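Okay, here's the structure, questions in a sec.
Here the complex is missing a single protein chain, while all its other protein chains stay put.
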Amino acid sequence: MKGILKSMATTLSTFARKPVTREYPETHKELPERDRAFPVLLWDKEAHEPFCTGCHACERACPVECMTVLMKDNPAHKSVGGESGRRKIIDKFWIDYGRCMRCNICVEVCNFDAITMNNTWEGHEKSVYDRADLVQDLPMLLSEHRSGELKPWVNE
Amino acid sequence: MNTLFGLPVALDALIRVLIIVSVMTVVVMGLIYVERKVLARFQQRLGPTRTGPMGLLQSVADALKLVAKEDVRPTNADPWVFELAPFLVFVPTFLGFVVVPFALAWSVRDLDLGLFYILAVSSVNIVGWVMAGWASDNRYAMLGALRAVAQSISYELPLVMAMIAVAMVADSLNISEIVRGQAMVPNIVWQPLPFLMFFICMLAEMNRPPFDIPVGESEVVGGPYVEYSGIRWSMFFLAEYASMFIMALLGAAVFLGGSAWPFGEQLGLPWQILLTVAKAGLIIFVVIWTRASFPRLRIDQLMSFSWKLLLPVSFAQIMVNGLILVYDLPYGMSHTLLAVCSAAGVLFVASAINRSVTSPRPRPLLIPRSEAAR
Partner (left out) sequence: MTNALQPSEFEVQDIMINMGPQHPATHGVFRMVLQVDGEIVKDLIPHIGYMHRGAEKLSETMDFRQGIGFMDRTEYLAQFNAELGYVMAVEKLMDIEVPERAQWIRMILCELNRLSSHFMFTGAFGTDAGVFGTSFTYAFRWREEILDLFEEITGDRLMYAYFRPGGLAWEVTDNFEARVRQVLELSKQGIKDIDGLVTNNEIFKARTQGVGVLTKEQAIDWGTTGPVLRASGVQMDIRRDEPYLFYDQVEFDIPIGQNGDVYDRWCLRMEEMRQSVRIVEQCLTKLQPGPIQPERMPRMLRTPPGEVYIRTEAPRGEFGIYMVSKGGNRPHRLKVRSSCFANLQSLRDMSIGQYVADAVLALGSMDIVLCEVDR
């Protein structure tokens, strides 16, 4: 009987405690700085263009091949009368979030610090009704950082 | 016979039945909400919060969903038996409300054999369970139904015996009479052992943990319910909670002094109803508490607990009661004797539970890492 009573005392003691549930859509847990949602591209706010030069490094390193990268000559390069120092720049970029396994490898291999893992709640809340909607194109990937919502975590 | 507004008996009965069925269904739905909330607190959760203020409309939403759901019947099921089974569980359960006194003068019918009647009708629903289990053409359902029968039969007996012991002390089988007899002292003081047995058997009759073997989720996946859906399933569900409510009311009336103790007679109707609700609520709370705390027993342990412990003890209690009551001792003396014997019985049951599991066995050794390998 002692053990039975002890069980009941334990449950009663938790009955007196405060519930720990967070009511999710209303209250979000504060995400740590390093939180890894899905990869997004960074926007060079000084040059007004993406950091990404379309070098395919992330595409090659991706274990699940969720990325497609196309490169073009930068129309704003100095040689053609622009102000940018980037000779080549990203033309088209797709990431299929349905395939991505959030391993952080693309961030590690990037030579230009042009890609980062989204650490905001918007990065997590990606539910859609159609899998095809999970494929993100370049403007979508850039919008988070461009609008200033995203403060990327930089690993020294 | 007193009828409402002097109506003919048949019409009066119809009105009373309608009131009971409609009001009790709402109460039972409230009970489901209460259980979910309380259970959630035991588990440090919040329970339903989304439907209505504090999730109050959760049961309504569930009911609407269940009514709207498709009523699926397996191809190989026995159609008549399958479709009839929920009614055979639902109706007898609600029949029990007929004799339950909500206040001193408030019950549908004040039967002289009320206690007997309520125990009789509450055990009919097992037929529905067997029908459900057999007709579903599902092995889990069959297994669950057979478990339910075994369990129900074995716990029916101690339940009846416990009730007989109390009826001997109260000197009546009329529930209202029993309640009135407790105006000074509730029966639990004189008869703690029958209360304990009533509580255990009540859990078993209602298939509540730790006796939820027939519906055990991790074993038979819901037992007899497994093939039911929609409104038929919700009838089983409603019946389960209705029987919990009836049993709690019965326990409150027979053991805890119902609406009579303390000062039920003097303080009037609202106090009486409050007393009934509070006492039934207490029992329901403990039932939910046990649900949150205990693992499930195994079928053989369940049977041996009933046949080897509860039943002999309940017979002993009846014999002791008879021996004490047959001599016309003065009131105080005879009842003190009853209380002492019954309390001794409680201690015996507790120690028997203890003895049955705490056999000496070697405890795990702790080998420090530094002790040489191999």
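When the chains are written out, they are named A and B in that same order, and each has its own residue count from 1.
Note that contacts are C-beta pairs under 8 Å (C-beta built on N, C-alpha and C of every residue); 3 or more make two chains touch, one makes a residue touch a chain.
Note that the structure is predicted; figures quoted are calculated from it, not measured.
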Residue of A:7, A:68, A:120 or A:143 touching the missing chain in the full complex: A:7
Listed residues B:158, B:210 or B:345, member touching the removed chain: B:210
Contact set of chain B toward the excluded chain (per top definition): 39, 42-45, 139-140, 143, 147, 209-210, 212-213, 216-221, 291-301, 353-354, 356-359, 361-370, 373-374
Residue numbers in chain A that touch the chain omitted from display: 1-4, 6-7, 9-11, 14, 20, 32, 34-36, 61, 63, 101-105, 108, 117, 119, 153, 155-156
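By definition in this document, only the chains that are shown with their structure count from here on.
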Computed distance of Cα centres, chain B from chain A, in Å: 54
Chain A to chain B touching residues, read off their complex: 1-2, 4, 7-8, 10-12, 14-15, 17-21, 23
Of all residues in chain B, those that touch chain A in their complex: 40-46, 49, 289-290, 292-294, 350-351, 353-354
